[in-house]
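Removed from the display is one protein chain of the complex; every other protein chain stays in position.
What follows is chain A.
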């Protein structure tokens, strides 16, 4: 199976660096959770973070849109540049940043509102629509982009919490793309989904790549191999290896990467 993957075409549309992290350290109280991570995330590319539980991949992902700010004991050092600007600079408003760097969470978390209001939430708070017609258009476009429009177009007033797990997760993706982010962070978006819903979401991720830079944390190496062009392997807070997905899975440089993808550690 791994050998087949080398044959898959891994075209990367653009080599623009979207996010560059230099010497990032993260501390939770006294715990040194992320050690010296350097990584460059390209535009219009799916980058997968893999690694055993507790290796810091989710923590690092949350640094990219400053979601860690909501945790009191968390400290971040080092530079993370989005389009060349330090996102931890004092002049940067984390609220504005999160509109540009959207996030999809592990567990589907639709708001207890209607499907329409769930998707319209971001555009409303950021004032992206001038009138109702424009908002309707944004909602429809986002739901279409998340491949859920056909399933919900007749019941936009129904509560989002009433959808199935896979539909909820696609609704959350629609909600995230409605604010027109430049980067989409996904924290194990398929871990609560069945294989069919997972396949739908993975297909969706591949489509999203044409417009956004996507960063996905996953526990499934098959999923990383299927959807990503670049893969980063984290272990005990270190970024062990980062490179083309095909190369990581077939010809890893570091012995720890090899142990992990062959199932000996993790």
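Note that in this section a residue touches a chain if its C-beta (ideal position, glycine included) is under 8 Å from a C-beta of that chain, and two chains touch if they have at least 3 such contacts; residues count from 1.
The rule is simple: contacts and distances are computed from a predicted model.
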| item | value |
| --- | --- |
| Among "Phosphate transport system permease protein", "Iron complex outermembrane recepter protein", "Amino acid/amide ABC transporter membrane protein 1, HAAT family" or "Sarcosine oxidase subunit gamma", the UniProt name of the subunit that does not appear here | "Phosphate transport system permease protein" |
| Contact residue for the chain not shown (choose from A:102, A:166 or A:189) | A:102 |
| In chain A, positions touching the absent partner | 65, 67, 70, 72, 95-100, 102-103, 105, 107, 109-113, 121-122, 125-126, 161, 172, 175-176, 179 |
